[in-house]
Every structure is written in C-alpha cells, then in structure tokens.
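With one protein chain held back, the other chains of the complex are shown just where they sit.
Up next is chain A:
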Amino acid sequence: MKPFVLNVALAAIAMSCANSTASRAAWEPVRPVEFIVPAGTGGGADQMARTIQGIVTKHNLMKQPLVVINKAGGAGGEGFLDVKTSSGNPHKIIITLSNLFTTPLATGIPFNWKDLTPVAMLALDEFVLWVNAEKPYNSVKDYVDAAKKAPSGSFKMGGTGSKQEDQIITVGIEKVIDAKFTYIPYKGGGEVAVQLVGNHVDSTVNNPIEAVAQWRGGKLRPLCVFDAQPMAYDEPIADGKAWKDIPTCKSQGLAMEYLMLRGIFMSPKATKDQIEYYVELFKKVRATPEWQEFMKNGAFNTTFLAGADYAKWIEAEEKRHEGLMKEAGFLASGN
C-alpha cells in the first residue's frame, strides 16, 4: 500500500502545481461533491458514475472527494427533485439518462430539465434489437415477418422499466411495422437479457453492454442498431462479427432511431465559473485510457457537447420525447 499512497501524494502535488500555473481556476469545490445517480445500483448510469468516480480518484482530478449517491425512487424522480431543491449549491451534480424526460412526463412530478443547469453530454448509449440465437430470425426482415404473422399481442418484447426508453422504442417499432407486441417491463437490463436467453420473451432492445456477454456466449443475436450510422467499434466480438457489422435498423427497413443521453447536470443557479470547472473536469475524465476502455466495452456513441450546443440538443430531445410519449399514450393525466 505504501508506494501507492506515495504515488497519490506525488500526483497530488504535481497536479496542484500544474493547476496553479496553467489556469487560474476561478472556482473550485471547497467541500465533497455529491454525484447523484437517479437510478439503482448496478445499472448503466450507476456504472458510469462509479467509473467516473474511480477515474477522478485514480488520476487525482479533484481536490475534494466525489461521492456517488443513488436516489432511484419514483423512476429517478427522487434524484431530480433533490438537485432541483438544492438551488445555488455547486457541490451537487447529477448524471441523467432518458428518465430526465420520461419520468416527469409519465408520473407528473413537478420537474423539468430547465430546473437544472446543464453541464455536458458525456456520451450517448446505443440500443440494439436482440433475439435469441436459437430462433430462425437472421435478419430484420425475418423478424418483422414473424412478428406480423404472430397473433396480435402474442409476440413478447422485454425491456427495462415502464413508459421509459425501451417501451418507447417498442411502441415506435409497432407503429413502423404495424404489429402489436406485448411489452413486459423488468427491473434491470441484465435481467432482461437473461429472460431473452431463457426464451421468456421474444426480443429485447438492450444496450450493448447489457447483452454483449450473451452475444459472445452465442446465446443472443443482434439484428440492428437504432442509430443513424453503424457503431464505430471494429474489434470482433462473436463469430468474427464486430459492433461495426451490425446494420442500422433504418437500412433494414425499420425506420426508428433512438439514442439515450448520458449527460451531467448541476443544481439550479450555478455561476459560469462553476459550470466551466465541471466541463473541464469531464474533459479530463474523457481523456483517460480508463474512460476510453469503458466506452469501447459498452460500444457507446462518444459525442461530447457542452454549453449552448448541449442545451439546444436537450431541447430538441425533450420535444421528441413529448411527441413519442403522447403518441404512445404514456402522458400522466394532468400533463
């Protein structure tokens, strides 16, 4: 343990020297920063937050500790309301997923993303259409034909949560191919993938990281990705196929696109200096090899946005979610 402590201490000294000379940072945290995760332990957002915490600790990117806290209640509503009511507290940041839009729309809790201060988009999470490898669906066409031929409602789609991203995609597919699925909500993405392996559902739209192990084990087969272009990673995963070889759904005649935000917000009424501090922090995090490894494992779309671009992107995405959820009939009464 000794050499490790020494290294950390040295790194700390080096870092503080570098900081004081390079940038006269106008604002820095003076107490531990709470990093809120509006989802349970072990899920995608939680993994990302804890990876960031590990990277920040290992590379000594902050002088104050970063503490991850899960506030998963009410589909993440608990976490959002907590940050919303911490107005003017710069020591609180939150990582968000699509529930930033879907939770207030579906439950009617008094929250909108404009209540928070946007910091940066870290990445976008992809969605892939998966089927059990034993099934004879080798292409999107086989799959669509089978879904249409099955009696209405007998084709089962498994997904994470209710009235959230997985179900939105499911409704989108139903519209495009004019068929009726039965959507079965589960608690977590890993569980969904295993239910598909066990043939308890017919297909899923798991994120890459949730299903990759089963793909490599030859249990699941990816059919297409819900993105405008194929994923960037060309390292072979299974049967000599890489993430890059999975076609886009659109190119296969299933015109549906969906990407999930993995972004950072902070408490309301943050000053420019404070936002700038966190943007710079996350730029440093993104430059580390650990982060790049994490992106590769999860086949993430590594788009990075901050400032006005980020706000504009969120605004467009909010409109889109409102439209999608209205069409699907997922809006809470009173919204």
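Following the convention adopted for this analysis, a contact is a pair of C-beta atoms (placed from the backbone, for glycine too) under 8 Å apart; a residue touches a chain by one contact, two chains touch by 3 or more; residues count from 1.
Note that contacts and distances are computed from a predicted model.
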Undepicted complex member, UniProt protein name, chosen from "Sarcosine oxidase subunit beta", "NADH dehydrogenase subunit L", "TctA family transporter" or "Ion-translocating oxidoreductase complex subunit C": "TctA family transporter"
Listed residues A:Phe127, A:Tyr186, A:Trp243 or A:Tyr310, member touching the removed chain: A:Tyr186
Given A:His91, A:His200, A:Lys284 or A:Arg320, the one touching the chain that is not displayed: A:His200
Contact set of chain A toward the excluded chain (per top definition): 4, 40-42, 46-47, 50-51, 53-54, 57-58, 68-75, 77-78, 81, 106-109, 153-154, 156, 161-164, 182-188, 190-191, 193-195, 197-198, 200-201, 209, 212-214, 216-219, 290, 293-294, 297, 330, 332
